[in-house]
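Moving on, here comes chain A:
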Amino acid sequence: MRKTLTAIVLVMIAGACDQGEAERPESLRLIAHDSFAGSVNEETFAAFTEDTGIEIEMIAAGDAGSMVNQAALSAGNPLADVMFGVDDTFLSRALDEDIFVEHRSELLDDVVPGLRPETRLVTPIDFGDVCLNYDKAWFEENKVEVPDDLDQFRDPAYAALLTVEHPATSSPGLAFLFATIERFGEDGWQQYWGDLRLGGVNVVSNWDTAYYGDFTRYGGPSPIVVSYASSPPAEVVFASEPIEEAPTGVIEAGCYRQVEYAGILAGTDYPESAGDLIDFMLSVGFQETIPLTWFVFPANRDAELPDVFEENTIIPAEPTRFAPETIAEKRDAWIDEWVAIMEG
Partner candidate 1 sequence: MLSVEGLDVRLGGKHILREVSLTVGDGDTVAVLGPSGSGKSTLLRAIAGLVPIESGSIRWDGRDVTAVPTHLRGFGLMFQGYALFPHMDVAGNVGFGLRMAGVSSSEVATVVGSALDWVGLAGFGDRSIADLSGGEKQRVALARTLAPEPALVMLDEPLGALDRSLRERLLVETRSILRERGVTALVVTHDREEAAALSHRLALMRDGAIVQSGTLDQILADPADDWVREFLG
Partner candidate 2 sequence: MKTIRWGRLMVAAVPALFIGYFFLYPVARILVLGLSELGVGSDGVQARLFQIGWFTMWQAVLSTVLTLLVAAPMTWAVAQYDFRGRRLATALVTVPFVLPTVVVGSAFVALGWRDSVGAILAAHVFFNVAVVVRTVGALWSRLDPTLHDAGRVLGASEWKVFRAVTLPLLRPAIAAAGAIVFLFTFTSFGVVLILGGFRYATLEVEIYRQAVTLFDLPLAAALAVVQLVGVTGALYAYSRYQERHTATWALRSEEDRPRPTGRARVLVGASVVGTLTALAIPVAVLVARSLQPGSYRALVRDDPVVGIPLASAGNSLLYAVLASLIAVTIGVLAAAVITGGRGRLSNWFDLTLMLPLGTSAVTIGFGFIVALDRPVDLRASFWLVPIAHALVAVPFVVRTTVPTLRSIPAEIREAARVLGASPLRVWREIDLPIMSRAALVGSGFAFVVSLGEFGATSFVARPNTATLPVMIFRLLSRPGAGSFAMAMALAVILAAMTAAIVLWIDRAQFGEIGAF
């Protein structure tokens, strides 16, 4: 008990003394969504700590939406120094709440074209594509052509093969809806989804139900599901028995690209070191660990992809991307409209 009290008092004193500008902190707090935080280990930031002497303290904050909300609710008195993992869907909310301070990374020129945001408040670190995955074995056995255009799903024979996630409860579900909106236009997508519904498309609430419940690869009824471009390489890496080639493939049509950003949280005492951390995350060394750790793609174009990615997936040439403002403005209405079409 006495120890705890002493600790509390010390923490309070330390807090009170912290006001002055400290050049190099002993540690930086990095807040991220669970799927990033969960894959961080001692080696993840070892190079950074070696260079700067700064330890990284990882804080897990639930999913991306919950993390951005937490940051908004603690604006000005942040839970951490740097936030990683805010994506396009939640970016405009984050920007509205003034939770970031500006940072200009020198590595920004090396970023894959199209990923750079207009704002300096956040820096792109990685991107991931939501794409249709298909079960190679099923298409071979049933001698069916793998579709290569979204339009083909208007045919009930294809619509019935497809499982999608609900856009209100699942982010890949929402991404796929965006892809169809771009493909068929703001006035045309409603008809498209009407056709999918008539054709018997299967809708489930979340990704793991779709993938592990309804995908033929796992004993389900659908040979095509909405998943990620990185899913086939993951199938190889996380196979139960070693395999050479992914049992699933990616359909290039209908992919939607999500970019994940990092930003310095307003109110941090160490904006400079925080900036260094972001630069580190964009450096080639860190970027090359991204694919096999988080199963997304490095934003730095100089970073090389591991073989298992090169061999088993594609980076779609023209994925759909919506501006954060567009998403913020129209998402709710689109989801409501989608619900009316699919459930009405």
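The candidates were selected such that all candidates are chains of the complex that A comes from, given by their letters.
The rule is short, and it goes like this: contacts are C-beta pairs under 8 Å (C-beta built on N, C-alpha and C of every residue); 3 or more make two chains touch, one makes a residue touch a chain; residues count from 1.
Only a predicted model underlies this, so the values are computations on that prediction, with no experimental measurement involved.
Engineer: In the complex, chain A is touched by which of the candidates 1 or 2?
Structural biologist: Result: candidate 2 touches chain A.
Engineer: Can you tell me which positions in chain A touch candidate 2 when the two form their complex?
Structural biologist: 8, 11-12, 15, 29, 31, 34-35, 37-41, 57-63, 65-67, 69-70, 73-74, 77, 79-80, 93, 166, 168-169, 203-209, 211-214, 218-219, 227-228, 230-232, 234-241, 248, 292-295, 331-332, 339, 343
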